[in-house]
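The complex appears here without one of its protein chains, the remainder shown in place.
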Amino acid sequence: MRLILRAWRRNAYLYRRIMGQNLRAALEYQSDFLLSVGSAMLTQVLGLVFLGVVFSRIPTINGWGFWQIVFIYASIFLTEGFASLFFEGTWRIGYFVNHGELDRILLRPLSPAVQLLSSAIGMNGIGNLLVGGVMIGESLTHVHMVWTPGKILFSVILLLSGIVIRTSINFASNCSAFWVKNAGNAVPFMVHSISEFAKYPLTIYAPALQALVGIVVPYAFIGYVPAGYVFSTSGMAWIAVLCPLVALYCAAVAGLILRTGLRQYESTGN
Amino acid sequence: MSLIEVRALTKTYRQAVRQPGLRGAFRHLVHQRYTERVAVDHIDMSIERGETVAYVGPNGAGKSTTIKMLTGILVPTSGEITVDGIVPHKRRMENARRIGVVFGQRTQLWWDIPVIETLSLLRDIHEMPAQEYRKNLDFLTELLGLDEFMHLTARRISLGQRMRADLAAAFLHSPAIVYLDEPTIGLDIAVKERIRGFIKQVNRELGTTVMLTTHDLGDIQDLCRRIVIIDHGRIIFDGALAEMTDAFARERVLHFQLRTPCPTAEQELQRIPNVTVSGLSDTELSVRFDRAFISARDITGAIMQIADVSDFRIDEPSIDHVIKRVYDGTLNLAVRKGGGA
Partner (left out) sequence: MKAKYLSLASRSMQNSLAYRVSFIVNMSASVFYILAMFFLWRAIYAHRTSLAGYSWNDMKAYLLVSFLSSTMLSWYSESRMSSRILDGSVAMELLKPIDFQAARLAETAGTTVFEGGVSAVLVTIVLIVYAGVMTPHSPAAWIAFILSFAVSVLIKFGVVYISSLFCFWTSSGFGVAWARAAITNLLSGALIPLAFFPPWLRATAYFLPFQGIVNAPASIYLGQATGAAVWGTLLVQVFWCVVLWFLGRFVWRFAVRKVTIFGG
């Protein structure tokens, strides 16, 4: 037990060290930094404009008001922001595998998962965090609700679960590079674009799509389910209890896929 | 037990067969065919602590595959490896602590951060005590001249500097073994010499075992006593470098500078077996001989008697020449395996 704890502490320390260096390097490319933060913010604000335009003509969609949908929408972007800023490395797995750079990672006495996760920093995440955060804040002030310490605490847990779910899905889908051996592996991109469905209330979709987003690739637990809890939508509060469990499940699956992929890489090389 | 023990090591790759063109692509979609390619074929090898071994062979001979298996990033199809008592692919991380690796074609430096920061990150990754880090860093800095570019990012330094930095990264944590895969590729002669000097010194002072794959014969001649030649996945020679040249390059050429012309030399020398005149002019006489049958001393003695010699030199065949003939297939070393080495 103590050994495991020590390993985790070491991993966390080295992750911080490497990310610190990444951050310094990223800040050197000032125009890139500003551009990526700016374009991330722009994308989101224009998404918000879209919602605004739609809601200027209708009051609710399936019982969800403008600010409630903004909350769901922003949750998707906020968790994306965390995933980009801290775990952008997931998107480089394909590069590592295809260019034989994974060798280098395997030759260091540090967990490959830590090295992969810390291999890049996505400064655009800052843009997503900023706009997503402001949008969530705004949505919470526009909808009347009662906050208790317990509710605040559980909301934070929901946010953390969302980040874990998001990152794990990114990680797992990018691990497809171990099997799809070409530079244009589109699987991670495809899986990522499934999150498109998670920007709106799940109830608008056909059952098959609800199953896809709710169970197969559980993006619904990032925005929609937490929104149901936070806004006390009838019958949804208890589903939110599942969020942390779904997060653990996703992380475990991602870890398993990485392990299988590494075994495959070790037997075929590159 | 040797530091590195390799027994009947084999690696087989399965490759998809793909016909060219659109039709081939469609056919592949329906019916996938594979061929097996044996990259490394039952090789045996033992390397002792402190050795420097050149591991050479033509492109595609199986060098990199062997190195990848030794470093634990590739699992063998069959056979056994132990490195310092560890099976590398079973305990990769533990193995990684004790080895250093340089791939000449690739850098292990972080591209966007200063070299010194890369080294300090590696210190943390290898959990080195501060004192040891300090000591090794000073040693490496001096030998490799790191301070010239230590504070620049890997992106900004030249190829030669990058290689020096990569070597520092590989040797930083006092590894017992270092695998160098083409460490001097693409470098100018001054950098090459610096790097060779460095490797020699580290090997001598710290006793680091070095395994080197290279196409540069200067590297081999300069660094390695022992040479292992692999071709088509099999080891075709394993022995001392000198032994190889002794055994397979017995031919020597003696060149004599003449003060006065000696037109009768050819005729005179015909009497000596295993000696042929390969060139004769008014000022120079060249004689080819097999040193297994006659010594340079005997030939020189004989010629001194018939000609007025001002100077002479001896040409040994370069290992370059020998290895090239091995690759070409004109020199078959396989007969030697197990016999002499």
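To keep things simple, chains are lettered A and B as they appear, and every chain counts its residues starting from 1.
Throughout what follows, a contact is a pair of C-beta atoms (placed from the backbone, for glycine too) under 8 Å apart; a residue touches a chain by one contact, two chains touch by 3 or more.
Remember, predicted model here, so these are calculated numbers, not experimental data.
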Option touching the unshown chain, where A:40, A:78 or A:135 are the choices: A:40
Tell me which of A:96, A:154, A:197 or A:265 is the one touching the absent chain. A:197
Kindly note down the residues of chain A that lie in touch with the hidden chain. 29, 31-32, 35-36, 38-40, 42-43, 46, 49-50, 53-54, 56-58, 61-62, 124, 182, 184-187, 189-190, 192-194, 196-197, 199-200, 203-206, 209
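Criterion: only the chains that are shown with their structure count from here on.
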Chain A contact footprint on chain B (complex, rising order): 13-14, 65, 68, 71-75, 89, 92-94, 96-97, 99, 101, 103, 106, 108, 110, 112-113, 117, 121-122, 124-127, 153
Can you list the residues on chain A that touch chain B in the complex? 10, 13-14, 17-18, 21-22, 24-26, 28, 100-104, 106-110, 266-269
